[in-house]
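The complex appears here without one of its protein chains, the remainder shown in place.
Chain IDs A, B and C follow the sequence of writing; residue 1 opens each chain.
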Amino acid sequence: MEQTAHFYLGLIPLMPLIGAVLIGLMHVTTCRGHRFPDKLYAVLACIGPVLACIMAFQVFTILKTLPVEHRILVHKVFTWFSVGELNISMGFMADPLSSLMILFVTFIGSLIHIYSIGYMADDKTYAKFFGYMNLFLGSMLILVLGDGPVVMFVGWEGVGLCSYLLISYYNEDSSNVLAGNKAFIVNRIGDLGFVLGMAFLFWAIGAQGFDYISLKANAHLLPQATAMLVCLLLFVGATGKSAQIPLYVWLPDAMAGPTPVSALIHAATMVTAGVYMVARFSFLYVTVPDAGEIVAWIGILTALVSAIYGMFQDDIKKVLAYSTVSQLGYMFAGVGVAAYSAGIFHVFTHAFFKALLFLGAGSVIYAMHHEQNIWKMGGLKKKLPVTYLTMLVGALALSGCPPFSGFFSKDEILFSAFASGHKAIWAIGVLVAGMTAYYTFRMIFVVFHGEPHSKSSYDHAHEPPPVMTVPLVLLAIGALLAGFFNLPELFGGHQMVSSWLEPSVLDHHAHAEASTEWMVMGSSVLAFVIGFSIAYVKFAKGAQLPVFTGFAKFAYNKFYIDELYDMLFVQPYKSIGAIIWKDFDPNVTDGPRKAISWLYGAIGDAFRLVQTGYVRVYAIYMVIGLSLISLLISQTLN
Amino acid sequence: MNHDFLLLLPVIIVGAGAVLLMLRAAFGKLALDSASVVCMCIFGLAFAAQACSALAGPEVPFKAAFNGMLMVTDFTRVAGLIILGCGFFTAMSSRSYFKENRFGLEEYYSLITFAAFGMLLLTMSHELMTAFISLEIMSLSIYILVGFNRRCVTCAEAVLKYLMLGAFTGGFFAMGTALIYGGLKSTKFEVIASAVATHGFLHTPALVGGAFFIIFAFLFKVAAFPFHAWVVDVYDGSSIPVTGFMATALKTAVFAIFANFLMLDPGLKGAWVTYLFYISILTMFGGNLIAIGQGSIKRMLAASGIVHTGYLLIALVAVSADRFTGSVILYYLAAYSVSTLGIFAALSYLSGAGEVRSQFEDFKGLARTRPYSAAAITIFLLSMAGIPPTAGFMGKFYVITSAIQAGQVTLAVLGIVSSILSMWYYLRLIINMYFHDAHESFESECTVFAPACTLILAVAVFAISLYPITL
Amino acid sequence: MFEHIISSMIFLPIIAGLILLLTPVTKNGARAMALVVSVAVLILGLKLYTGFIGAGGMEFVENYVWFPSLGINYTLGVDGISLFILMAGTVLFPSIFLIFTTKSKGYYANLLIAQGAMAGAVCAGDLMLFYIFWEVMLLPIFFMIGLFGGEGKIAATLKITLYTIAGSLLMLAAIFYLGVAFHNQFGIWSFNIVNMAALKLHGTVAVLAFVGFMLAFAIKIPLFPFHTWLPDAYTEGPAAATFVLSAIMAKIGVYAVIRFVIPIFGAEFTRYALIMAYLGVIGMMYCGFAAIAQKDFKRMLAFSSASHMGIIALGLFCMNIQALTGSLFQIVAHATSTGALFLFAGILEERMQTRKIADLGGIAGRAPVFAMFFAIAMLASVGLPGTSGFIGEFLIILGAIKYNVAIGVLAGTSLIIGVCYMLWMFQRVFFEKSNERTEKFRDLSAAEVLAFLPILVLIIVMGIYPQPFIKKIEPAARIQINTILHNMQVADANALLQGTNLEK
Partner (left out) sequence: MIINYLTLSIILFCLGILGVISRRNVFTVFMSIELMLNAANLAFITFARLHVSMDGHVLAMLVIAVAAAEAALALAVVILLHKHKGVLDTNIFSLLKG
């Protein structure tokens, strides 16, 4: 039983990776000659994720059978590298947390793979796309299953790479590639934090073993200051990967990639890795509440800022992108106030409804022939009924309308924020909830209601093939029901997810009497209603592209943060490089060498002048030399 | 007596051979080419004889035969070997040289032989007047060789400069001899040695003055710094094989007698170490600074000859007088002679009629048309620059190591620095030969002799580097 | 042959090269011969690798008296430090001969001589022998750059040759000094490295000798600020020369620091390690910044290589096992990745007849295989986990943090700096629209793919399963570390002594 589980643990990440390698080799070997049929690639691509999904379910069930305190399976495949006291093994670990993660990662991953078969149908390099997707899924699974920070880092960077490759997938257009570069580089900045965090952690307590289990065991040995440092550095990594302030700038641009990519990588799975990481290291964060405080604040501020951006976007994917950032902010707020299960639960539900929304957006874009501007759509409700309905479910879930999944998870977070005494965070959270409702339904209304803005594309629009709609429906069901997994006691549920995660995350349980719970819930519902109704009033009857002025314009341009970063970091970097190369290197660093060789030549020429060629002068030199030496000799004699 | 005769055999062979050549030439019984062959045979025979005698080790002061005016030691034996070798290869390359430059006469070879005779005597001489006379035998023949090409004005100028300054120093040498004679009532080396040993060097002023004049003469002949100015012009003016001969054999002979004289007694050497220290530094750097500006290869080689004199002076400073073997000096001389002779041998058939190709620029792209010659020249240059695994490298190794051992770390470091500086102009020639395209085809109707000579010497560069000596 | 396996690995190529130089062979014949010889050497090398135990000491030792009067011996041996540099050269060389075809026979001859000389320099157990090989390995590069280089070749040749020779001649003086010092202390002549460790050195002269050694190696590595010869030489030189310089010769500089400086000048090393470490990390950032400003992809790669060498050098001076092992591992990793990158650059230059990044673009569409291979090598050089680049860099940063937090953090920035210019270059060369120049870019031929496969496989394997390599490296590294630690204790003891004296 457990043996099989161990067996699976190694195999789960391997499945998609094998697929990736296989597809890659087939693609590379045939890219010049005749191609294999795309169908073959499609099948190959989907086998890996599906198998992984099945195995993940197996693992999950196996874990479930085990007694609570033993719900942890570790499978060390081989010693990766060991130098001195550092001993890293390529090992995988399944505990409630990771098992839950792999479960929905593989599930949603498979769905999106299937969806992509339809979406990418007319793509020239079909195989490449699926190769990357499989590679991504493999790395993501390594990230989740890794039994220690270093193994996690492998997946961590792997998903970063895939995200880069897929963002710059349409690499003919330099702006896409630039977006990819931006994503990779910004992530790298975060990774620096991660690596340094690991280094400090290692030198503090890593000597006895550098995997989660032994780290958790030795966490109490960690000095407060070091713990703080490590937590913050790790969180820097998280901000990079999960697009939090100040490193969130890459995610909106990442929408340059194909829509399934945005759904899988930049909504459902990769971007939540940061949250997962913080939850993973909960045993560190609980030791330093201040760190959690910072995390929570950064999270909620990100939520606020990106919600503001979201209200003014006119690219359907950008709206969703900012909503993702905003939701991620919620999650960090959750884990920041030590409500790890709540945060993870939101990750879980968010995966469903955000993937759903993106795929819906994808099918809209597909129907509109790659038109992404919502102001060019409108009235698509009749044309794309399935998409409309599914997206509506997603929107409701996102904006936290009971009883959709988003409601429960978000409410969980807000409640624990409130109960743990972070009233301000809670307040902002509620505000953001309202804004979320507003911009989500703004999008829905503008896209599906009102009159079509561009007749021609409207006429050609049609419901995508079932291979795309079926995943939508499945996800919609998920988005609808996922919330009930963690039904609070209030509704007679008994928080399955939270109790499931109990062993692996050190949750801080905030208890409050029912009345406060009702109050919190009520306020967020109220926020939803307000936001929704504003959106309804403004857009339900259809609306024209607004002209932004004042603050709106400021927000529309995302507070000019990108420009600021460019001015502060990118340009100086380039100019420093130019200065070093053009001026400093040749003149200063290479100066001495140049000076010496010049001096050498100059003195040489001078010496040639001394060689006058007059024999008398030579005789005179000799006599002078003679007299000098004789002078010296007479000095010594006396 | 027998043994003594064997030791003198090379000298006798060379001397007799010189006279013979001279007479044959006078009566016009000898073609130029055969004269060169005869000359080579003479040198070969003498070399063989010297090699045989060099097997026997002991010091032989010719008390009976020459009243102790000559003395044969291992040092002089090996020096003689080097000189004879230089003579041999000079004769060899001259043959090809005179195929293109048609001013050769039979006497040329006899003069080379005479010069070698003088050099051999000079190395062996153990008495000042003998030294003076053999020095003059050598010098006079060299003077004539320098000005051998009567049609070329630069040769005349060269001989003027060399003769005038040479005679000038000759006067000093004579005066020095006179002073020492006045001070010690004798001009024999062992008398000087014993005198210095008993009273110390500075005791008799006449001795100080005399030694000073004599050492000055030697420094002039080896072109040490303040007395170096002539060497560039004279090498430039005289014909290539002669230049090679001067640069190698003459330097060997003079350094031999110089070392013999200086190492007579630690006191004598000790008195001069400080001056030689500064002179060697000046010589190395002065030489480099002259060399860097030169456009003509012969002048560059002359200047680099000055630099090598500097290294040899380091060796003189470094070697200890009380147990003097001179192995370092001789090894360096051998390494230097081989590579220098090699280059001049190569030049003697590459430079063409009337030595038209004398500048760096003229050798651009040599490697394209004549790769093997270019390779040989490269080997010689690398050896001069002291790049392993050549003889020049080992020579530097011995010199510098002995300097450090003698506590002259400064000198050692400066020596290294100057060899860094010398890379500049050696590389320049290599770069010209290899990294540019050829303007001409370097055609020259030359016999096999000079190329063969180059080849042998190129091999010798590596062969010598494998020969171990003891410091 | 197998009892003299190292000698044959050294002299087989050298003799072959000389034969090529001295005999009239067609260039194809030369190439074939070079290929055969290098493969033969590879076989020998594999035999050696399999036979290598890795206990930490010297193995496959060959020792013959050469100059008895001066104790100069012909001593060869391999240990965990030298093994991998030797192997890197051995493995990588055949691929050069597979890839580059359109050159004269001198090209191959020089490469062969360089290969032999570098093997010699890495295996030499005697200072004089080492120095001889050390100088000899420069000559082929000198001729390669001069004969087959680009426009500015002569300036580049002069620069690299004078720079390196200046350094190595000063080292020569130091070597002589060591020999004499040994003679004075023990009464016998010896230049054996193992004996040298017994030498007691102190005073300014010792420091000068240390500087002499360090300078030579710093120039070879090259360590900031002695790197100025590098961009010109790497850029003007032909691809193979650049490859040899970056992939192997630079590493021999690093190797030499470990082999000679740490055992012989332990005290000075520990005293000045911090400065060196700073030089290393500054060099990393300096060259990284310079790389972003390049318009010429070869020069950009040159700077990136210098930047990585800075990190590797840093690893030497952190004085803990992780960092040292890391940089020893990184030596091989960098040899493979940067070596491959320079080979790719050579192919690009050869086919596109340009070195300007601006002239290129859209090659990924034209030549997917080439693009993929390049990407793998690039990712390895930016240290992506799963490739060889990550392990070494991670270990070095880890060690650096322990040694000195500031240095560690600065070293960490290499994660970011490297990625910036690499992605920038990759975008402009491989992505975006193709132009009429890149339209007709021919993808890698089968032979080229064959030549690159071993390198790429090595990159991946070393990234996923590095433990076997590390197992061979670590013992030797540990020995060095122990000597360092011993020296540090001695230094502390002396400091304590002086302290007590002051109190009195």
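Just so it is clear, a residue touches a chain if its C-beta (ideal position, glycine included) is under 8 Å from a C-beta of that chain, and two chains touch if they have at least 3 such contacts.
Computed from a prediction, not measured in an experiment: that's the story for all the values here.
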In the full complex, displayed partners of the excluded chain: A, B
Touching residue (missing chain; options A:F569, A:W598 or A:Y614): A:Y614
Among B:G85, B:G237 or B:G415, residue touching the chain not depicted: B:G237
Residue, one of B:F75, B:Y143, B:F245 or B:F449, that touches the chain absent here: B:Y143
Sole residue of B:C52, B:A167, B:V356 or B:L466 that reaches the chain not shown, by the stated touch rule: B:A167
Which of B:S186, B:S320 or B:S444 contacts the chain that the document leaves out: B:S186
Positions on chain A where the hidden chain makes contact: 608-609, 611-616, 619-620, 623
Missing-partner contacts on chain B, residue numbers: 129, 132-133, 136, 140, 143-144, 147, 150, 153-154, 156-161, 163-164, 167-168, 170-172, 174-175, 177-179, 181-182, 185-187, 232-233, 236-237, 293-294
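Criterion: only the chains that are shown with their structure count from here on.
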Selected pair, greater C-beta contact count between A-B and A-C: A-C
Whole-Å gap between the CA centroids of chain B and chain C: 43
Separation of chain A from chain C, taking each centre as the mean of its C-alpha atoms, in whole Å: 37
Inter-chain centre distance, chain A versus chain B - centres from mean C-alpha coordinates, in Å: 79
Chain C residues counted as touching two or more neighbouring chains: 162
Residues of chain A touching at least two other chains: 597
Footprint of chain A on chain B - complex, ascending: 160-161, 164-165, 168-169, 202, 205, 208, 212, 216, 220, 225-227, 229-230, 232-233, 275, 286, 289-294, 421, 424
In the complex, chain B residues that touch chain C: 375, 382, 386-389, 393, 397, 400-401, 404-405, 409, 412-413, 416, 419-420, 423-424, 427, 431, 434-435, 468-471
Chain B-touching residues of chain C, taken from the complex the two chains share: 21, 66-70, 128, 131-132, 135-136, 139, 143, 146-147, 153-154, 157-158, 161-162, 165-166, 169-170, 172-173, 176-177, 179-180, 183, 205
